[in-house]
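Coming up: subunit A.
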Amino acid sequence: QSEETIKFGLCFDLSKSYTFVTPQVAQAAQDLAMYTNDNGGIEGHPIEIIVRDHGNEPQRGVECYEQLKRDGVFIFNFMSTPVTNAVLPRAMNDENILMQSFVGRGDAVDGEVFEWVFPVGPTYWQQAANDVAFIKDQLDGDLSDAKIGFIYLDYPFGQEPIEILRTLSEREGFELELYPVPLPGSDQSSAWSSIRRDQPDYVISWLLAGGHVVASKEMRRNRFPIDRYIAVNWFNEVDISNIGAEEATGILRGTNVAGGQEVPIVRLMLDTYYADGNGSGPESLVRDVYYNTGMAMFSTAFEAARIAVAEDGWPLTPESMKTAYESLSGFDGDGVMAPVTVTPEDHGGGGKTRIEQWDGENWVPLTDWSADYLDIVWEVIKESSESFSVE
Partner candidate 1 sequence: MTDKRETKSHADDGAILACSGIERRFGGIVAVTGVDFVIHPKEIFGLVGPNGSGKTTLTNAITGFYPPNVGTVRLAGNDITGTAPHKVAKLGVARTFQNLALFNGMSVLDNILLGRHIHMNPGVLRTALYWWAAQREEIENRKVVEEVIEFLQLESIRHEMVDGLPIGLKKRVELARALVAEPQMLILDEPMAGMNQEEKGYMSRFILDARAERGVSVLLIEHHMDVIIGICDRMLALNYGEMIASGIPREVVKDPRVIEAYVGGAHD
Partner candidate 2 sequence: MFYRLSGVHHANYVSDSRIFKVPADRNLAVFVLLFGLAAPFIVPSLYLNSYMLPWLIWTAAALGLNLVTGWAGQLHLGYAAVMAVGAYASIHAARFGIPWEFALIIGGLASSVIGSLFAFAALRVKGLYLALTTLAMQFVMDWVLTHSPAITGGSHASLQSPTLALLGQDITSDTGYYYVAFGWCVLVTIFMLNLKRTGLGRALVAVREKDFAAAILGVNSFYYKILAFATSSFIAGVSGALLVATFFFLAAPEQFSVAVSIQVLAMVIVGGLGSIIGSYLGVALILLVPGIVNGIVSGGSQSLGMQINVETLAHIPNAVYGALIVIILLIEPLGLGKLYGNIRDYLMVWPFDQLRK
Partner candidate 3 sequence: MQDKVEAQPILSMNSVEVLYDNVMLAIKGVSVQVPKGEMIALLGSNGAGKSTTLKAISGLLKAERGRVSRGEIKFEGTDITDMLAQNRVAQGICHVIEGRRVFEHLTPEENLTAAAPSGMSRSALNVEKEKIYNYFPRLAERRNSLSGYLSGGEQQMLAIGRALVTQPKLLMLDEPSLGLAPFLVAEIFGILQKINKEDGMSVLLVEQNALAALEIVSEGYLIENGRVVMNGTAEALKANSDIQEFYLGAGEGTDFHNVKHYSRRKRWLS
């Protein structure tokens, strides 16, 4: 019986740096697995979600990987850049599937180099490029006189988009101003004083969790219009409530998933399980965009598994899973995310994002799902992935 299950290994950082997102994602995975299992599993095979904590320590991440590997897991998700990096060479060697949406190295979307890595969703590079495209749109298609500020956590996560932004600023002729903020992002006063002085048209923000809250306070103090602030996708309801729903009105967010509870699949979970208190965790976590993020990640994975078993039959293998992933086309998890089309070359699925605005109660999409500057982004990806080679 137990050989019959499909196991997903979630080695998450549930206790250190990524706790703002991992509980929601884990809960989404468990809910979705429960729902799938209640409805006959994947072609009759139940899904098992195994959650472990690695505390964002590479050491423990590797341990978790090896242990779950022995237990027969070959689809992994680590939700941490350092741990994903630490496990990457092993997973590539062992030819195991690494789900890597939204974290880890951006060039991993290059399926030709990172054959076993599936960062379905936009890379940070693509997301930043899409943000620039949005600004260009707002400024009537011309960026040559524009000034764009980039406020970021001074740490690999925040530094990631700098290169692409530089390239774009050369291409489009806008002025790029960088405002690094030291970890953990709580001290931004001098950055915003400079922003007030420089008066950029828009500020793109690569901050996390509390960082947005601090930024909103600084914006008020420095009288910077909040509707010129484009947050990275890591910006959720908790942050909104910490800022104050009213105060946050007008703030922008680049995102790759549809937020809110009216997304069909989220509604389904609420109605099926949470209405009777049978969810895998507290309902409060469901009312969070990161829950939707988790739904997006795992509905894609489950869909890939379904295709794999349907096409190649049982047992599911890393190879069949990989092939199935690479055959996903226009999949959008019933509206929870941007439609993705994964190919052997592009494991990212197209990199579509959209810009949403908080209207005081809800996120309102301002644009459609789209991906811009693909050529430039891929140039950077190729350049970077070239330097990686598994030996």
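Basis for inclusion: all candidates are chains of the complex that A comes from, given by their letters.
The criterion applied here is as follows: a residue touches a chain if its C-beta (ideal position, glycine included) is under 8 Å from a C-beta of that chain, and two chains touch if they have at least 3 such contacts; residues count from 1.
Every value quoted in this text rests on a predicted model; they were computed, and no experiment measured them.
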- Query: For subunit A, which of the options 1, 2 or 3 is its touching partner in this complex?
  - Reply: 2
- Item | subunit A to candidate 2 touching residues, read off their complex | 12, 14-15, 19, 22-23, 26-27, 51-53, 55-60, 62-64, 66-67, 70, 82, 85-86, 88-90, 105-107, 154-156, 159-160, 162-163, 281-282, 384, 387-391
